[in-house]
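Note that one protein chain is taken out, while the other chains of the complex remain in position.
Here is chain A:
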Amino acid sequence: MIELEGLTKRYGEKMAVNHLTFTVRPGIVTGFLGPNGAGKSTTMRMMLGLDRPTAGDVRIDGQHYDRLKDPLRYIGALLDAKAMHGGRSAFNHLLCLAQSNGIPRGRVDEVLDTVGLTSVARKKAKGFSLGMGQRLGIAGALLGDPRILMFDEPVNGLDPEGIHWIRNLMKSLAAQGRTVFVSSHLMSEMALTADHLVVIGQGRLLADTSMADFIRQNSRSYVRLRSPQRERLLDVLHGAGVTAVEAGGGTLEVDGSKSEYLGELAAEHGIVLHELSPQQASLEEAFMQLTAESVEYHAHSGTVDDPGADGAPGAPGAPGAWGTGPAEGASRPPGPPQSPPPPPGSSSWGSDWKKG
């Protein structure tokens, strides 16, 4: 269990982490999300006692990190950078870590085997690919068989098989009763892995909710309609008590009605439809809506959709006001239409991550 209490970090003028209070519980995977520069890595460094908080406190099972007698047995961490000496072999890198905590030598071979690096154990780490370096970092985190695991963007640089592997690894670690805390930019990835979700933006807490609640509140499903007889269609829908919202490009969006019903309604009145498609807003979209106001580092390109700027009239209000209680789930944030509906047993989010 990791408890943060008003944790704050300021670098000069820059508030990197702003009064964060939340708890990471054992037995589940907690996803830690935020756009670039949100303060995820900084928060993790403070948890590990690497950076000193400007204010507030963070405790590991009630203790400060630097009071732990057997740190690697308690927490295993993978930090975002390649935090190792490239001139050292994978084996020696892990060996010096193991020795510093009195972990038996045999454990080094075990974790090398777990991450699949046995064949390159004697090779220098600087020759490793991004994914191999990441695996070596994960091996270091697993070395002490710790009860808390912390991963900063673990899927960075991993191939699809590696992503699948780490996802299952995190779940099985949590299932054994361990605390698993993992940061990511990708809502889609978290939807597959995390049971609980902590979202931050510009150092502030935006959401602290269970994954199930987040999905419930954010997977808006609606039907998209397009017709050359748009005015008539609107009248008919209005007459049937169905509210249609005009979206860009001459399309209409209807919440909370089945496409079958709408199609039959149109047929009854002899209206030609060019499109009738059930839609589901992706979680990625919901995440971008949530963090839109706190994204600092935008790409400025005409071709890339800017989620904060394009056709989202109801962009979220004050950050922090959202998603803290299930009661607010009724007012779901509107998501711009996109992505086709998921066939049963598949998903609209994270389909590119789903391998195997």
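FYI, a residue touches a chain if its C-beta (ideal position, glycine included) is under 8 Å from a C-beta of that chain, and two chains touch if they have at least 3 such contacts; residues count from 1.
Everything that follows uses one rule, which is that contacts and distances are computed from a predicted model.
Peer 1: One chain of this complex is missing from the view, so tell me which of "Succinate dehydrogenase/fumarate reductase iron-sulfur subunit", "GCVT N-terminal domain-containing protein", "ABC transporter" or "Acetolactate synthase" is its UniProt name.
Peer 2: In UniProt, the chain excluded from the picture bears the name "ABC transporter".
Peer 1: With the full complex in mind, choose from A:Arg73, A:Lys123 or A:His269 the residue touching the hidden chain.
Peer 2: Considering all chains, including the one not shown, the answer is A:Arg73.
Peer 1: Determine which one of A:Ala38, A:Met211 or A:Leu233 touches the chain that has been left out.
Peer 2: Residue touching the absent chain, from the options given: A:Met211.
Peer 1: Of the listed residues A:Arg88, A:Lys123, A:Arg226 or A:His269, which contacts the missing chain in the full complex?
Peer 2: Spelled out, the listed residue whose C-beta touches the missing chain is A:Arg88.
Peer 1: Would you indicate which residue among A:Leu4, A:Ile28, A:Ile271 or A:Val295 is in contact with the undisplayed chain?
Peer 2: If we include the chain that is not displayed, A:Ile28 is the one touching it.
Peer 1: Footprint of the hidden chain on chain A, which residues?
Peer 2: 1, 25-29, 45, 48-52, 65-66, 68-73, 75, 77, 79, 81-89, 92, 95-97, 99-104, 107, 140, 144-147, 167-168, 171-172, 174-179, 191-192, 195-196, 210-212, 215-216, 219, 221, 280, 345-347, 350, 354
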